[in-house]
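Removed from the display is one protein chain of the complex; every other protein chain stays in position.
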Amino acid sequence: MKNKQSYSSKTIENRFEIFRVIVAIGISLLVALLLIMFASKQPLNALKWFLAGPIMTMRNFGNVLELFIPLTFGGLSIAVMFQCNQFNMAAEGSFFLGGLGAAMIAVGVKMPSVIHAVVALLAGALFGVVLCLIPAILKVKWKANEVVSSLMLNYIALFFGSYILQYMLMDPDAGYIASHSFPKSARLAVIIPKTGVHMGIFIAIVMVVLTYLFLYRTKWGYAIRITGQNENFAKYSGIGVGSTIILSQIAGGALAGMGGATQVLGMYTRFSWVSLPGYGFDGIIISILAKNNPKFIPLAAFFLAYLRVGADIMSRRSDVAPEVVSIIQAIIVVLIAGKMFLDTYKHKMIVKNSQRQVKEEA
Amino acid sequence: MKIGKRLLSALLIAAMSLTFALTGCSSQEAKSEEPAGSTSQSGSAASGKKLNVAILLNGTLGDKAFFDSAANGAKMMESELGCTTKVIEMTADETKWVPALTDASENPDYDIIIVGTWQMSEKLAQIAAQYPDKKYIIFDSSVDYTDGKCSNVYSIEYKQNECSFLAGVAGALTSKTGKLGFVGGMENTVINDFLMGYIQGAKAVNPNIKILISYVGNFTDTAHAKELTLAQINQGADVIFQVASNAGLGVIDGCAAKGKYVIGVDSDQALAFQSSDPAKAQSILTSALKRVDISITKAVKEAQAGTLKYGQSESLGLADDCVGLGTYNKNVTKDVQDKVAEYAEKIKSGSIKVDSAFGKSTSEIEAARKSVRP
Amino acid sequence: MNAVMATIFSASFLFSVIRLTTPILLAALAALITDRAGVMNIGLEGIMLCSALAGVVASAAFHSAFLGLIFAIITGVVFGLIMAYSALNLKADIILVGIAINLMASGGTIFVLYSICGDKGNSTSLKSLTMPSINIPVIGNIPVLGSILSGHNLLTYIAFLSVFLIWLLLYKTPLGLRIRVVGENPNAAESVGINVRKIQYIVLIISGVLASIGGAYMSMGYMDKFSRDMVAGRGFIALAAEALGTGTPVGIMGSSLIFGAADALATNLQVLNIPVQFVQMIPYALTIVGLIVYSVMRNRKEKKIGISK
């Protein structure tokens, strides 16, 4: 009897999670609609483009897929670090440095096709690792708060990257600060004609699978998750907490760095980032939406990409600024991260269920 | 739970609507008609027809300078040429540029698509080849015309170093301390091109001139720009040239606060502030103009007449009235103005050749900066 | 080089240190008050940005700088309430709530600015007002000191006054006692009927007020306009200042002054022959170095006790 009762409460919990996510998204979209109503002279037209724009043409849908790639990487990177309970914001800087590293290889050395791109991607990953490692080491060694140190490091990465770009990579013939253009051998080929969707989408999908396996099917992933869930328990069990934290930040940094590299080699012909790209912070939204589980990251990334592209199309076709998306995102994050959101409702479901059990027992 | 979500959403909406309600307006300036609805006027730009023009900006409006000048061009086209225009901000996110450009190219309503800056040139070359029937204009840069490509693109380049040369002349003649300032948004080639002309112009009238040079590091942090300005003023600068887009407002603010002169950029900034903030307008010595508005309007006019030379690039400078200095501050003496005009003639005639940052390495630019370091 | 040294030891440099410290100090105090009650507010950056915009918009709408400040503060309070509701009622991780607010503020302010002014860069088209600068009667006449301490914006004086007020609040009032109890042992507070959630609501509101004054200072004191992303990381630097401030208002004033000085120094060092990027790194690098030094010192203190015979 007791077994059956707790079993059903577990099922309720799972079913409820899905319901919660849907309601959170629904509410945020509703707020967005209200804001659009307010801001626009032709709200219906704006809405049409916002919601349906991304699927009206193949090219628009291509834009969604293009954006899906870096968002997936950002989400994966944050998920690995959050799973270890590290609020390392350096994923943002790692994304930037990853792009820089890939650009350095792309314009700096000559190599045959494919190999060139692979080496550039790995260089990007390496750059990402170096940056994400710093807050982890400061945390492990001196217990320095990783949120603060990583936020500061993002700025340092940006200025360091601009320095490298300007003093080592810059093409003096370019009319702005940009590297020499990438040779074809290093670029990621476009796979859907008339769109910018490139090979990176396969890399992203492969990384989703690998990250999932890493987190849930390997001993390292196990150690990361246990450490994230309960550091004391991990320590007590003989898990090297410090090295596990560092490992998770290496994995997160590599993913972010590789994401930056993929983005630069797939979407750009030159490296010209002079500000942080934002995909690391986007990763936080995606990771939370996906409950830090790589399985759901592509879904969350696709959702966010769809919203953003929809908003861009809307801003081009009507009079609403695309920044309205940032409000939607914030509401989603807060509602999904809010453990008690809709909790009364859930509790009622459980109570009802349990009371039935009590009656049966009596 | 219901209360929970309601409260949260209500709060957000309230916060937003409050701000709307407070100002009581949601005025939309510089916005033109909805293009999607307007009737198509056949794709080709036949002469005499009122054209439908799309201007795609790879940045955002509100800089009171470069991009705003382009948007002003749209207004001029509407009022002077009767064109239908649409200004699209593609924002600074580079990944959005190609989609937006392709989008516009596929829209049958647009007759001419205008883009700007060097960053767009490679992308435009690529897209223009895919839509040979569309017509394009690019300003502040040129596409690559070798091999007969881009026969449907007209390019406008500006000699910003020429107007900044004049700014340097005006600044050096006005300065009492012999120290000028320069606040750039970020180090990039166009900004440094301004700097090269500025240095050369200042040295032309005062070989011992010193110039303090700072960069904000971005185009948005007005507070930091102001701080840099105040630091330069503390170190003796009394005329400061700002080339920092949005952040440049901080420079103007700093100079206004300390009663020093600032030289504006791209648009005539004294005029821009005249009504909203006369005190600031007072502190603007003059502005180094890059008349994007005039140049693109002129090009569209020619296109309307069927005389625009597609497949070519033109470099517009002082001689074409597309760069120059804006209105002078009322305290600028006739002498100074004459002197500037004199140098302008010399440049127009070619007897003075103005330095450019294009094609210069970082170390060469560094050397030029060093020559005026205090 | 000598010129630089001369500038650094000049009165105007010290004046600029105080000017640059103001927003950091206000935000760091905002971080402190929540921290003492056991909640971490990393949404300061976003709150400052939103208040900066609200202040400008309201001052233009009502033609009153004072009402502008009031509306900036109301905005801060609203965000404090949103954070409190999300974190305390909905039980969302407060760090995530803070991140969400920061993400929202950057785009949201642009959205609102565009809807009001049709401009995405700045509020030049609004005739907004600024808070007045104050010349202190007696101190203002003292030769060097006067030129350093007098003539600042009203909000700067409010910032330094807040140091005293927060100290008074924390250590000399019943509410302060409750805040400290809640931070140290929330269960203890709960057991005597202190409503922990209420206290945390209160500190988040106070935090919102302080941060919003910092934001208003950016757009109505330091500058006289709103421009996009104008807070530019000062809310984050404030978090670092709070982390190094030993948990007391006076300590935080000290660390904020250090950051203000670093910022002023970076500004003045631009004329030297150093790549501009390295100079721009100074405040951030200093933060990290400071964080390390602070952490090392704290750990050493702990270890020392652990090892002693």
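A few comments on the model shown:
Labels for the chains are A, B and C, by order of writing; each one numbers its residues from 1.
Definition applied: a residue touches a chain if its C-beta (ideal position, glycine included) is under 8 Å from a C-beta of that chain, and two chains touch if they have at least 3 such contacts.
In this text, contacts and distances are computed from a predicted model.
Per UniProt, the protein behind the absent chain is "Galactose/methyl galactoside import ATP-binding protein MglA"; the candidates were "Formate dehydrogenase major subunit", "Cytochrome c oxidase subunit 1", "Galactose/methyl galactoside import ATP-binding protein MglA" or "NADH-quinone oxidoreductase subunit N".
Considering the complete complex, the chain that is not shown touches A, C. Only one of C:V181, C:A261 or C:I288 touches the chain withheld from this view, namely C:V181. Note that of C:I194, C:I282 or C:V296, the residue touching the chain absent from this view is C:I194. The omitted chain makes contact with chain C at the following residues, 172-174, 176-178, 180-181, 184-185, 187-195, 302, 305-309. Counting the whole complex, the residues of chain A in touch with the unshown chain are 2-3, 5-10, 12, 213, 217-219, 222-223, 225-226, 229-230, 232-240, 343, 346-347, 350-351, 353-355, 357-358.
Just so it is clear, only the chains that are shown with their structure count from here on.
Centre-to-centre separation of chain B and chain C, using mean CA positions: 34 Å.
Here the CA centre of chain A is 29 Å from the CA centre of chain C.
The set of chain B residues that touch two or more partner chains comprises 4, 8, 12, 16, 20, 26, 28, 31, 89, 187, 217-218. Within chain A, residues 35, 38-39, 159, 162, 166-167, 327, 334-335, 338, 340-341, 343 each touch two or more of the remaining chains. On chain B, the positions that touch chain C within their shared complex are 4, 7-8, 11-12, 14-16, 19-20, 22-31, 60-64, 89, 187, 212-215, 217-218, 220-224, 226-228, 230-231, 234-235, 245-247, 249-250, 253, 272-273, 276-277, 370, 373-374.
Touching chain B in their complex are the following residues of chain A: 23, 27, 30-31, 34-35, 38-39, 41-42, 45, 57, 59-60, 62-63, 66-67, 159, 162, 166-167, 170, 172-178, 181, 194, 196, 263, 267-269, 272, 274-275, 312-313, 315-319, 322, 327, 331, 334-335, 338, 340-345. The touching residues of chain C, counted against chain B in their complex, run 3, 7, 10, 12-13, 16, 19-20, 53-54, 57-58, 60-62, 71, 75, 78, 81-82, 85-86, 89-90, 112, 115-122, 124-127, 218, 222-225, 227-230, 232, 263-264, 267-268, 270-271, 273, 276-277, 280.
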